[in-house]
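Note that this complex is displayed minus one protein chain, with the remaining chains in position.
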Amino acid sequence: MRSEQEAQLRRRVSQLLEDGTLKVVLGYASGFKGTRPLFVQDTRHVDRLVWNEACEANLTGYLLREPLKEMLDAGNRIGLVVKGCDMRAVNVLIQEGQVDRSKIYLIGMVCEGVRDGSDFSLKCRNCRVQIPEGCDETIGTHTELERLEGNPLEDILKVKAMDLAERWAYWKQELSRCIKCYACRQACPMCYCQECITEKSRPQWIEKAPTLSGNIAYHFIRAIHLAGRCVSCGECSRACPMDIPVDMLTRFVAATIEEEFGYIAGEDVNAKPFLGTYRQDDPEDFIR
Amino acid sequence: MSDRLRIVGFLCNWCSYAGADLAGTTRLKHRAEVRIVRVPCSGRIDPVFILKAYERGADAVIVGGCHPGDCHYVSGNLNARRRFLVIRKLLEFIGIEPDRFEVTWCSAAEGEKWAKVVNEVCDRVEALGPFEAYKAITPPVRGPVKEVTTGEE
Amino acid sequence: MARIGVFVCWCGSNIASTVDVKAVAKAAASFPGVAHATDYKYMCSDPGQNLIRETIESEHLTGLVVAACSPRMHEPTFRRLALETGMNPYLVEMANIREHCSWVHEDKGEATAKAIETVRMLVEKVKRNSPLEEIRVPVTKKALVIGGGVAGIQAGLDIVTAGIPVIMVERSPSIGGHMAQLDETFPTLDCSQCILTPKMVELSQHRLVTLHTFSEIDEVSGFVGNFKVKIRKKARTVDHDKCTGCGICMEKCPAKVSSEFDRGLSDRKAIYVPFPQAIPNKPVIDRSSCIWFTKGRCGVCKKLCPAEAIDFEEKDVIVEEQVGAIVVATGYDLIDRGLYGEYGHGKIKDVIDGLQFERMLSASGPTGGKIVRPSDGATPKTVVFVQCVGSRDDSKGIPYCSRICCMYTAKHAMLYKHRVKDGKAYIFYIDVRAGGKGYEEFVKRAVDEDRVVYLRGRVSRIFEKNGTVFVKGSDTLSGQQVEIRADLVVLATAVTSSHGSRELAQRLRIGFDQYGFFTEAHPKLRPVETTTPGIYLAGACQAPKDIPDTVSQASAAASKVIGLLSSDELIREPLVARVDEKVCIACFMCESTCPYGAIEHVTWKDPETRKEKEVARVNPGICEGCGACLPVCRPKALDLMGFSDEQIYGEINALSDLVKVIHDE
Amino acid sequence: MRIETLVPTVARVEEIRQETPDIRSLRLVFEDEDFKSDFAFKPGQFCLISVLGVGEAVFCIASPPQWEDFIEVSVKEVGKVTSAIHDLEIGAKVGFRGPYGNWFPFEENFGRSIVFVGGGIGLAPLRPLIWQTLSKRDRFRDVYLIYGARSVADLVYKDDLKEWSSRDDIRFTKTVDPGGEDETWDGEVGLVPQILEKVSPPSDSVLITCGPPIMIKFVLLSANKLGFRPGDVITTLEMKMKCGVGTCGRCNIGNKYVCRHGPVFTLEEMEKLPNEF
Partner (left out) sequence: MKTIEDILRLIEDWQGKGYTVVAPVRSEGLVSFEVLRAPSQIDFDHVLTVNTLKDVTLPRCETLFKYDVEKASIEPSWEASQPIVVFGSRPCDAAAVTILDSILMGEVTDSRYARRRENMIVVTLACSQADEACFCTSMGYGPHDPTGSDIIGLPSKGGYVFRVVSQKGKDFASKVGLELDEGRADPEPELKRRITTDGIKAWLDENFESPKWEKVSENCVSCGACYYLCPTCHCFDIADEAGASRGVRMRIWDCCSFAGFTKMAAHQPRVGKHRRYRQRIMHKFKYTVDNIGKTACVGDGRCIRYCPYGVDITEVLEALRE
């Protein structure tokens, strides 16, 4: 199915650019790690677009970064190739007023799962959005889809099964590798602040240096800032050159919020943001 | 006495701070390890404050707000409640004892409750011991214990 | 250049007996930024204040830490003192070494160490304080009163007496509220309508009053002194400018429904005036029962109206008003009758509620003041009154006491006995609460003079057998089960919040409790204020109340409004949040967090790049300074004056130094 | 040059002068006697001052080398470190690193006329050179000084200005921006570049300027108009700096590090640099 989808994608992008509907389309091209993002502005380049199981990245974050941000601000309409799971990120950006839905054109790809190396990505396990919803058009049919088994929280459960001391040792070990290159932040579609809290010096919110306490503070706060916003796309971990499973922290928070509050980020564009609201009956058995 | 415990309390001005005041006016003796930072509302408490307190040597943090429905600002405590839950779970997930982060609703009338919470938290943190795990990973920014002599003129 | 003065108070022996104040002052003198530190017996006394005043001047202090009692006690004192010396009052902080220290610790070493560390924290805070100026906002000298019952009427009249215009919004077609339904009122048995209607007339005819009946509040924006209100004037279908109130339409209207005012004891027409003394005394069409609107035909009223006042095309109109203050007086409802199936309410015709009984007692009511059995019109010889139906009932009803039932039930029994001399009146009660002036005497009169029989106990069941109603309950005083054959049963059903109160509270951004009653700012000290400045409460919308309490609260609310609107501008504490526009990313998480609606969307131009963007702005007239918006602001574009991030960081940072006290005896 | 990189020595604040509402000058004395006796610098060089617990920032040395016992820096409150410096009191200790960077030519200009053009706090780097020039006054032809600020209150070094006004060996023209004058003002009213053109010093002089970037830009244009050679027009540049010695990598303009190859550049050198400042 993928090759047909790829061909159709190229055709459609070509049309959309040609008839002036779109200024640019962001999709995937082949790259060193399988795929990489590709900005197509010229129909001559549509053949570089690919669709395959290496299209793991969530490209949504580019909407709020140069050069797409400038293009959107200038009133252009932009095309984005999305998987069902990426749609949640798009929804959060719409929910937070960062993206005007009418200014983006979403080309949804019916997805048979993407791979991280040889295995299916963790995020594909038990995927319920293989057929994207809410796109401007969808490419692919769902007749051949095979549901991917497994638990997307497998890694988190492993850490949860440890005792406190083991967990502390585990995270110390992992986070001590962090070099504060901020690839996780820059990759995250939800990290769109112009000035990150890490850059604030009055007060110096987060230790600047990659000391262990500074690293823990950074990743802890990142997880809190993503509470109710993280869509578990795993971009942060994918981007991490030091192989730190930083997404486990944000995904743990997302899972906790789903479990305790029934809130799923990006599920409903009209929902009030999780931390910006409350319910009278929110759990509070931890409070004395 | 360098291993004396240090607990930081972020208390909302209207309920828990006033509750702690009431503990005072009713002379309810309790343990002296808590240092109180007054904030207008529990909704004002940023998660970073909690980590910063650990970095600066706190062995535990107590956060105090109004009971649901009593918030001077209508709903600050309810907004905060979700955040506190997430913070507590996440602390636990990275291996920090949840007892090092205590949340309490304490009204202006609950001087007794405040005294009790302080004593209990102190007891539990004492059982855990000083937060050496965190102190060990922080740059050396804490000063040596300063000695002050009393009773001299 | 920070030159902080630290003033350590002994508070006589209150502090000094447990904290070594001299050691505290000495330690404080060594803190960076502290220019002067001293101790004194009573800092709040005149000599103490003089000491501070003189030191501010002689040492050129730029900030103060007064280590004494709780800031909740004396912060205003020392801030005022600073102001007198020309120092900005917000450069003063208090270190609480009494309530939080000397009074709760015994070990002098520990207490002194804690006091020193606390002072250190506050020194670090005050070093980061900035001078702040009061916020001044202009006010609109006009008040809105929501609800036209006795509470609203009283508040409205009191406010206009001060020369302040009042806009009154009433949901139903007439003002008057529940009080207009009542016959005689306890404990004086004066006629309700006789005392109420003159007030209704006075209000409606006052030149400063704008009355919007058959209207509801659609939207409230703005803030204290500057509210903008959208009022929905529901379509009456009758043009009141043309209508002469002749009443021919009501006479000829073929559609009948049961009267809300008479609580179903009579019928009214689809075009109606709720009661004869209604204000305005002109009809409206109830479109849900009007044949024109339900079936599309009829139009009798239109045909007959000599003034051509009937307008079937009329639409709801939205009126916008600007007001400086709002009094909420939306009253109460009675608990849903359906909840008490075992009492047969709604099923057994001769089981009615207290308000129905009131209508029956009323001379202008459906029975012309005669007490009759609804089933057959006969005069009931035995009437059983049941108190606490729904009230004080955790399981089914509401846990609180409805406060008025004991009194009105006694009144009902008494009035019944006055009219049916040979009748028997029984009252089932749990206990009799008669705490008001003249109340206890009133109940006693019912028992002693009118021979009302009080039975202490709950009624378990009311049922009908062969056309006869039986009341089965227990008399806990005699320990007997009793079953009374009753001709009429009157249930004192619980008072609940008015329907729609929650939605209104959300529109007004005021608090409400789990039962839908609006919450006051402080149960004792601010009983008529809400937590939203400029919005006040009157009457049973806050909690069940009788008429005297309602009227007192209404007058109190009015006096608050008059006080508020007596000056041209409001002066507010500058402890509000501010936005750094450059950093704001317009996610508006702050907006959804703010309980006061203080966040506005504005366009801002970056002076450096000249680019425009949308950002959040905090309206300082609305912001209450809670700071709930700060933790949700990820890039930290928001800060809170008086409790800024830097100030709190300063306090936390001070924790990095521990103090150990050595006794030198 | 081998240095114990990045570790400051301790200096004591001996005197504080409030120059303008947001600028103050600090007189610093080194605590370490060896450092003090070895210390030497030339006008135009800069240093880094640390407020311990806060951070470090760059300042030009604003006193001439012949004032041997101390150095002075002038600090405008713009950020975290500068406001911490404004919070210091006499007797406070700060960290000091320097001197760093290149310096203004001096002996090279013997026999020539010198034109100093300064704006606002931009007089600070010129001040040591002016005093140095006046100390060897006989080696130069005419000395001009054109100095302006937004308003009378924003003029720095008021005592120096008074002395320079009273001397007849320096042609001193002071100015404030239109609207910045007060009743007592006896100087010019106008923007510095305009006054420069009005004074119109001979174009074979050496022109040395410092001030806000926008002023420098127009002074350079005016200098060009007056016929100065780009090699004779000298200014100092400002970029964000951390190390001060050309290793931390952020202050480069093209292949030049402002901290090492500058901060003093001639217009001729600047013309070869990419436009990234």
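As written, the chain order gives the labels A, B, C and D, with residue 1 at the start of each chain.
One rule holds in what follows: a residue touches a chain if its C-beta (ideal position, glycine included) is under 8 Å from a C-beta of that chain, and two chains touch if they have at least 3 such contacts.
Note that the coordinates shown come from a computational prediction; the quantities given were computed from them, not determined experimentally.
Participant: Which shown chains does the chain we cannot see touch?
Facilitator: Listed by label, the shown chains it touches are A, B, C, D.
Participant: Quick one: say which of D:Ile195, D:Ile208 or D:Cys243 touches the chain that got left out.
Facilitator: With D:Ile195, D:Ile208 or D:Cys243 as choices, the missing chain is touched by D:Cys243.
Participant: Could you list which residues of chain B touch the chain missing from the display?
Facilitator: Residues 56, 139-143 of chain B touch the chain absent from view.
Participant: On chain A, where is the contact patch with the chain that was removed from view?
Facilitator: For chain A, the residues touching the absent chain are 29, 31-33, 35-37, 39, 57, 61-62, 65-67, 177, 179-183, 185-187, 199, 204, 207-211, 214, 235, 238-239, 241-243.
Participant: Would you write out the residues of chain C that touch the absent chain, in ascending order?
Facilitator: Residues in contact with the chain left out: 30, 32, 120, 124, 608-609, 653-657.
Note that in this section only the chains that are shown with their structure count from here on.
Participant: Among all residues of chain C, which ones touch two or more of the remaining chains?
Facilitator: 514, 593, 631-632, 645, 649
Participant: Can you list the chain A residues in contact with two or more other chains?
Facilitator: Residues 197, 202, 205, 275-277, 280 of chain A touch two or more partner chains.
Participant: Where on chain B is chain A touching in the complex?
Facilitator: 47-48, 51-52, 55, 68, 75, 78-79, 81-90, 92-98, 102-105, 117, 133-134, 137-139
Participant: Give every residue of chain C touching chain A within the complex, in rising order.
Facilitator: Residue positions touching the partner: 514, 582-583, 585-593, 631-632, 634-636, 645-646, 649-650.
Participant: Touching residues of chain B toward chain C in the complex: what are they?
Facilitator: 1-2, 4, 6, 8, 13, 17-18, 20-25, 27-30, 32, 35-41, 43-47, 49, 52-53, 56-58, 69, 72-76, 79-80, 83, 115, 141-143, 145-153
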